[in-house]
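Yeah, one chain of the complex is gone here, protein chain that is, but the others are all in their spots.
Coming up: chain A.
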Amino acid sequence: MSDTPITYVRDTMLPQKAPPTSEIGPVRWVRENLFSSPMNAILTILSLYIVYTVISHVGPWLINGIWDADSLTECREIIAASGDGHHSAACFGVITARWHQLVFGYYPSELYWRPVLALLVFFVGIAPVLFPSLPRKLFIVSMIAPFLCFWLLWGGSIWLPISIALGFGVGVVAFKLLSASASSLVAIIGAIVLPLIYWLYLSGPLASGLASIVPLGIEFVPSRSFGGFMLSIVIGLSAIVISLPLGILLALGRQSDLFIIKTCAVVFIEVIRGVPLIVWLFTAQLLLNYFLPPGSNFDLTLRVIIMVTLFASAYIAEVVRGGLAALPKGQYEGGDSLGLNYWQSMQLIILPQALKISIPGIVNTFIGLFKDTTLVVFIGLFDPLGIASAIRATTEWNGIYWELFLFIGIMFFISCFSMGRYSLYLEKKLQREHR
């Protein structure tokens, strides 16, 4: 071996060179995505210009926003004093001064903890339904939650929600006793009729009797004090929670072979769905007033909740029916061949699949429903938009628009966006086909 090095054989690897700058990182991304052709380049520049124009107008308005002012006049004075007199600025002072009304309406301010706690209770109650990984014992909270929320929101004697809750106990006991001694149809009818009789004739005297013996309660807050997002959330969440089971029952009813049940379900769905929600709200507000005996005070918010719930359940019924129709016939036959009865096959085989298919539609309906709660402004309830115009009706804030709308828009966006995210999470979790 000679010790002269062989010059034409490379004995070390060349260090890796960086790829040309046009082929890596942001430059490549920009070339490929924004300027891949002359047409794209023109569109990119045009879009950038539009984005710039919008930001250059809205940006300073947002950033210069004035947060500590007691009236629109004061805002304008601050703007006039600080700038050259030409630039504009948002007057967020209205949010600082009135955010509590936009959120809670005219609920007594020392009791704000009650709706907040009610919302927490609601979330704890609904958590085991939303997230199956949680301990099953939480379902006890789910059963108590509606009554606890009702009591926290409206206050008054604790015996009223308890006596109403007892009605469900009456139903369960009636069902157990009757199904042991008579046929299941009798048991179902008994489980519906007996609690109704109890609620109509017994629960009221029972509650007032218990209240007179043991006066236990918190300050009563009338529905009229409800407003802002609290009202939207109360109407929206009650309607969402009640309309889902109701809608499923209606969808099953519509598919039923029993003529009367099927006809009832079809008529209900078509009538409720065929009339605009605003008409139902006016019905709740105006027509019922004429039909109810004068002096009877059937709470307006409750009437609205009932109407919105019925309206939503008709829509949910149709969405769920779509899910039911999408299942192949074999699934139904499979349930029958296993010897399951109707409810068992629905519960174990049909509904889990049908509901999974319907999730996007159901959540879509719920989001629409939540936003539709703003329609109650037309019957004189103070939803966020109603509060906004009430704020505008004071001499301090007359003439302020965008700041309030912006705030309301952001709040609604947060609520609806999180609902949408949850539905995506649920769809991913329930994905079975590609495992």
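Assume a contact is a pair of C-beta atoms (placed from the backbone, for glycine too) under 8 Å apart; a residue touches a chain by one contact, two chains touch by 3 or more; residues count from 1.
The rule is short, and it goes like this: contacts and distances are computed from a predicted model.
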{"item": "Hidden subunit of the complex - UniProt protein name among \"Nitrogenase iron-molybdenum cofactor biosynthesis protein NifE\", \"General L-amino acid transport system substrate-binding protein\", \"Serine/threonine-protein kinase RsbW\" or \"Tripartite tricarboxylate transporter family receptor\"", "value": "\"General L-amino acid transport system substrate-binding protein\""}
{"item": "Residue touching the undisplayed chain, where the options are A:12, A:133 or A:395", "value": "A:395"}
{"item": "Touch with the omitted chain, as defined above, among A:35, A:106, A:147 or A:422", "value": "A:106"}
{"item": "Among A:232, A:285, A:309 or A:423, the residue in touch with the chain that has been omitted", "value": "A:285"}
{"item": "Positions on chain A where the hidden chain makes contact", "value": "72-73, 76, 97-98, 101, 105-106, 109, 222, 224-225, 282, 285-286, 289-295, 377-382, 386, 389-395, 398-399, 401"}
